[in-house]
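Let me give you the structure first, and then I'll get to my questions.
For this depiction, one protein chain was excluded, whereas all remaining protein chains were kept in their positions.
For clarity, chains are labelled A and B in written order, and residue numbers in each chain start from 1.
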Amino acid sequence: MRSLRFIIEKEFKQIFRNKMMIPIIFVMPIVQLLILSYTATFEIKNVTLGVLDMDQSTSSHELVHQFDGSPFFQITTYSHSLNELEKKMQHGEIEQIINIPFGFEEKLINGQFAHIQITSDAVNGSAATLMSYYASSIVMDYNKKILVSEQGAVASNKGIATPFQFWYNTELDYKKYMVPGILVLLVTMIGAFLSGMNIVREKEIGTIEQLNVTPIKKHEFIIGKLLPFWIIAMFDLILGLTIARWIFDIHIVGDLWLIFAVASIYLLAILGIGLLISTITDTQQQAMFLAWFFMVIFIMLSGLFTPIESMPTWAQNVNIINPITYFIRFMRQVILKGSGLMDVMSDIISISIYAVSVLGLAIFRYKKVS
Amino acid sequence: MKDFIIKEFKQIFRDYRSMIILFGIPIAQILLFGFALTLDLKNAHIAVLDNAKDEHSRKLTEKIASSEYFILDRHLNSADEIEDIFKEGIVKEVLVFEPNFSQNLLKTGQADMQIIADASDPNTANMLVNYTSAIVANYQQSLLPSNPLNGIVIPDVKFKYNKELKSVYMFVPGVITIILMLVSAMMTSISIAREKELGTMEILLVSPIKPYQIIVGKVIPYLLLSFINFLIILVLSYFVLGMPLGGNMLLLMSESLLFIFMALSLGIFISTVSNSQQTAMLLSMFALLLPTILLSGFIFPIKNMPTILIWISNVMPSKFFIIIVKDIMLKGSGLMDVWFETLIILLFTLFFMALSIKKFKIRL
Partner (left out) sequence: MKVAVSVTNLVKTFGSFVANDNLNFEVYKGEIFGFLGANGAGKTTAIKILCGLQRPTSGEVKVAGFDIYKQTELIKKNIGYMSQKFSLYDDLTIQENIRFYGGIYGLSNEEIKSKTEQYIRELELEEYVKSMVAALPLGIKQKLAFSVAVIHSPQIVFLDEPTSGVDPITRRQFWEMIYAEANKGRTIFVTTHYMDEAEYCHRVSIMVDGIIEALDTPTQLKKTFKAESMEEVFIQLARKSTRVD
C-alpha cells in the first residue's frame, strides 16, 4: 500500500505543475457556473411587440395601453402597414404583432365579439406559446374591465377562481432550479474527462509501460490515478455550493452530510466511466471524443434543461443507465426542498449500484499485461 | 503538398473509432433533439385534495386528469400530506378544492380551487399553472351561459413560421452550429496540437513544405468532414424530423462554408496558444463549445440575459450563424436579409486568420 502514497504524490505534482490545468480546474468551473446560471432561463420578458391599430378609438387605445403597461411586453413599433410589421418579424426585430381591425370599438358597443389578431414568431415554439398566453391573459383582463364597468364588480367575479401558490421558489427564480443541476454538470465533466484523459495520456506518451514493469499493484495504480481527481471534483463541488449560497442566495434546505455522502459515491461512478473509457481508447483524442459523445447524450437526457416526463419511453429507458439523471434529481430535491434520506433512497441506491458496476467493470478490464 | 494532404486524410480515417463518433454525434443529436428533448410539458403528475367531493369537483378533476398534460397520481386526505408528497419529488402540482365547491359555485357564482405548484422548476410550475387555469376556464365556459351582456374581445392567435409549434425547428440550426464548431474548430486545434506534442511538427517545419502548406494540409480534411456532417444533418432533419428545407439552399451552403472557414481559423488559433492536446481540448470545450451552446441563442434566448452576457454573446460568431441558419431555413430569408450577419462572420474569419498567421510566425 506504500506505493499508493507515492503515486498519488506524483499525480498531484504533475497536475499542479501543468500551468493550464489550474485555471481550468478551478477558474473555469466557477466562470461556467456563473455564466450558465444566468443564461439558462426560459422566462419570457420584454416581448417586442408591434401594434397595428386600424381603429384608433378610445377602446383600442385602452387595449394597447394594457399591453404597454405590462412588464412582459415592450411595444417597439406602431405602424399602419401590416406588411411593414411582418417584414420586421422576418428580420427578428419584433416577436409579436397585435392587429386591431377597423370597427373594433363599434362591435364592442353593439354587444358583439370584437376580434383582434395576435401573431407570434413561433420559431421558438414554447416561447411562442407562453407569449400568446400572456397576450391572451391581458385581453382577458381587459374583458373583465369591460364587464366591471358595465355590471359592477360582483359580476366580474363569476366563476371558478384559481388562486395559486408557488412553493420552494416563490419568486420563480429560474436560477434556483438550474444551479444545482449545473453544479452536477461541472463536477461530472471534471470527473469523467480529466480522469479518463489522464490515464490515456500515460498510454499515449509511453510512460505506462515503465509503470507496468514495476511491482505496483493494479489497484494501487488505479486509486492513485483516480483519487486526485476525486478530491479536485469534491473541492469544486464545495466551491460551487459556496458560490451558490453567496452569489445566488441559494440556501441548502436539506442535510449537507447527505449531499457530500452521495456526491462521493456519484463521483466514483463518474470516475469509473472515465477509467472505462481509458481502457478502450489509445489516444487522448479518442478518449475525449468518446467521453464527449456519451456525456452530451447523458446531459441532454438528464432533465437538466428539458423535463424528463415529456420524453418518449425509449428516452426514459436510456435514462436508467444515466447516472446524471439520478444525481441531478437528488441534488434538486435535497437542496431546494430539503428531502430526507428516505425520500431520495431510490436515487441513492441507483447511484450506488451504478458506481459499483462501472468501477468494477473498468478495474476488471484494466490489465498490466497485454 | 498533395502527399501531405493525403497523409492527413489517411491518418484521420484510419482512426476509425474517432470516425464513428464523429459521424455518430450528429445522428445522436438529431435523434435526441428531434424526439426526446422538448420544452413542452406532458405527463406531469398531480395530486388532488378534494375537500368537497361533489359533482363539480369530481368532474373538474376528471377533465384535468384526462388532459395529455396531466396524470392524476393520487388523492390526498389532508393538507399535511402536501409537503411530503412534494418531497418525494414525483408530484409537481396539487389541486385543493374548497368544501362545498359545487354548492358555492351555484349559489354565489364563485368557488375556489387552489393550485399549489412545486416551483423548484419554475418554468414547469408556470406552465402547469397556465395549463390548469386554461382547462378550468374552459370548464367554466361550458357551465355558464355564454352570451355576455356586453361585447368582449376575442383574440385570434396565429403562429408564424412554425404552425405546429415544433421545438425541433429551434434546435436543428443549433445542432448544425455545434457540430461545425466541434469538427472544424475543436478537432483541427487538437490535431495540430498533437503534432506539436509528439514532436512531428518540428520535422514538418524543417522540411521543404512551407508553413502555410502545413496549415492548409491540416485543415482541408476537416473542412471536408465538416461539410459532409452538415449535409448529413440536413438530410436527417428532412427525412427523420420532417423539417422543411424551404429557403435558399445554395445560400445556406455558402454561409455554412463561410462559417466552417471561420471555425477552422479559430481552431488554428487555439492550437497556436495551446501547449498540449489536453489544453487545446479543454480550451476548445470551455471557451468555445459551452459558450456556443449557452450564449448563442441556441436553446436559451439571449434577450433576457444580463447585459454583460449579451455583450459577450455579440462576440460569439456562432450567435450570428444561428440567426442566419434559422432565417434561411425557417423564414425563407435571402442574402439581403442576412447580409449584416454574414459580414460579421466574414470579419471574424479574417480576424482569426490574421491572428493565427501572426502567432504561427512567432512560434517558429
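Simple rule for what comes next: a residue touches a chain if its C-beta (ideal position, glycine included) is under 8 Å from a C-beta of that chain, and two chains touch if they have at least 3 such contacts.
Just so it is clear, the structure is predicted and the values come from calculations on it, not from any experiment.
Judged over the whole assembly, touch between the missing chain and the shown ones holds for A.
For the chain left out of this panel, the touching residue among A:M20, A:L34, A:A161 or A:I216 is A:I216. The hidden chain makes contact, of the residues A:I7, A:I75, A:L185 or A:I199, with A:I7. Annotation for subunit A: contacts to the undisplayed chain at residues 2-3, 5-7, 9-10, 13-14, 17-18, 205-207, 209-210, 212-217, 369-370.
Just so we're on the same page, only the chains that are shown with their structure count from here on.
Measuring from the averaged C-alpha position of subunit A to that of subunit B gives a distance of 11 Å.
Residues 15, 17-18, 21-22, 24-25, 28-29, 32-33, 35-45, 60, 86-89, 105, 109-127, 129-130, 132-134, 136-137, 139-140, 144, 148-167, 169-170, 187, 190-191, 194, 274-279, 281-283, 285-286, 290-291, 294-295, 299-301, 303-306, 309, 312, 323, 326-327, 330-331, 333, 337 of subunit B are the ones that touch subunit A when the two sit in their complex.
If you check the complex, the residues on subunit A that touch subunit B are 20, 24, 28, 32, 35-36, 38-46, 63, 89-92, 107-130, 132-133, 135-136, 139, 142-143, 146-147, 150-151, 157-170, 172-174, 176-177, 193, 197, 201, 281, 283-286, 288-290, 292-293, 296-297, 300-301, 305-307, 309-312, 314-315, 329, 332-333, 336-340, 343-344.
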